[in-house]
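All protein chains but one are shown in place.
Our next item is chain A:
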């Protein structure tokens, strides 16, 4: 696997994405570009400084299957942590577990890391190579990270288990 250097196609795609995002967020007001354009330039510069991982496009069918799952899990996660926060006895039994990641590096891994933190009782604490340290609120609850990994793999149509 070679290190990817600057590529125009990727740059144009990112520029377009940033412009569109800013346009939607500000309703396209002309004066907002005074802030928007320098910010976008800064964002593109920062993005370019990060190591470039191989690109995995999102599959639309995978996304449609992921959204309801994610929403349901977010609600469960919020309700779960709220219940613990309100409970007088503070029912927490936390520990840090290690999860061997089998998703390929780049977007699939980043997506997984962020999803873990939004799911019930889990927080991705540290990624070391392919070992993810996950802080769990209750060690008696199965965090079902394997299931999440499968769903993320479907989302990016990427293979599991091949460490590249």
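In the analysis below, a residue touches a chain if its C-beta (ideal position, glycine included) is under 8 Å from a C-beta of that chain, and two chains touch if they have at least 3 such contacts; residues count from 1.
Heads up, the rule we're going with is that contacts and distances are computed from a predicted model.
*Asks:* Just by its UniProt name, which of "NADH-quinone oxidoreductase subunit M", "ABC transporter ATP-binding protein", "Cytochrome bc1 complex cytochrome c subunit" or "Monovalent cation/H(+) antiporter subunit G" is the chain not shown in this complex?
*Replies:* Missing chain, per its UniProt entry: "Monovalent cation/H(+) antiporter subunit G".
*Asks:* Check each of A:18, A:40 or A:113 against the chain that is not shown and name the one that touches it.
*Replies:* Once the missing chain is taken into account, the touching residue is A:113.
*Asks:* Thinking of the whole complex, not just what is shown, which of A:13, A:37 or A:82 touches the missing chain?
*Replies:* A:82
*Asks:* Under the stated touch rule, tell me which residues of chain A contact the chain that is not displayed.
*Replies:* 21, 24-25, 27, 74-75, 77-82, 84-86, 90, 92-96, 113-115, 117-118, 120-121, 123-127, 133, 135, 137
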